[in-house]
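Notes follow the structure.
Of the protein chains in this complex, one is absent; all others appear in place.
Then we have subunit A:
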Amino acid sequence: MPPESPTPASDSAVAKPRILEVRTQILKKNDELARDLRDRFRAAGCFVVSLVSSPGTGKTEFLKQTLIRLQERGGLKIAALVGDLRTDNDAARLAESGVDVRQIETGTMCHLEADMVERAIEEASWDCDDLDLLFVENVGNLVCPSGFDLGEDLRLVLVSTTEGEDKPLKYPTIFNTADVAVITKMDLAEVLEYDAEKMQNSIQDVRPGMRAFEVSAKSGQGMDEWIQWLTDQAS
């Protein structure tokens, strides 16, 4: 507080700025839309899983193998949305699994937002009532997607053995907002002298209690355990 120097209220030359309270969440619009989407999916009995990772994690191959295994098990109607900056390469690769796949072309956007998911479902003319499981692959980016709720039931973060065991510590926010982690490319663990305990510790430091699966989409290691866990969550 300044020393006593009373200013007459009439002295408009030194009028204080007026403060206008606008208390609101910055991402209110996205959060509300995501909530509506989540309600809609739940009412339709459709379980939604989103995937985030950095580029080169092997996310598309992992998702493709996941889709193939789920298809082999049968009994679930599955679809996938793939966010990609420009090309539809990933969507084409995923479609090889036999699952209905649509691309969300994000252009310059570095992350997906709830309205993009809503629009993509509309454009695909999918009836959520007919779907049991929907995958939403985010743009390869471990920073930007963290704050944007997409209405998913489960957010999966992928990290590969090639990225280093301290990766979760470098991107704590995305790991903290995820529900489950999958460590990919375990087939390379030995040649990389990958330290499994160190990776698990990094993950636990930023998201205590989170389950982290170790898999290789190439060799199939850990895939059965992951698929079993996922179908348990979705049922």
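Following the convention adopted for this analysis, a residue touches a chain if its C-beta (ideal position, glycine included) is under 8 Å from a C-beta of that chain, and two chains touch if they have at least 3 such contacts; residues count from 1.
The rule is short, and it goes like this: contacts and distances are computed from a predicted model.
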Choices "Iron ABC transporter permease", "Putative membrane protein", "GMC family oxidoreductase" or "Hydrogenase maturation factor HypA" - which one is the UniProt name of the chain not shown: "Hydrogenase maturation factor HypA"
Selected residue (touches chain absent from view) among A:47, A:62 or A:148: A:148
Omitted-chain contact residue, chosen from A:59, A:111 or A:185: A:111
Hidden partner chain, residues of subunit A it touches: 12-13, 15-30, 109-111, 113, 143-148, 169, 172-174, 176-177, 204-209
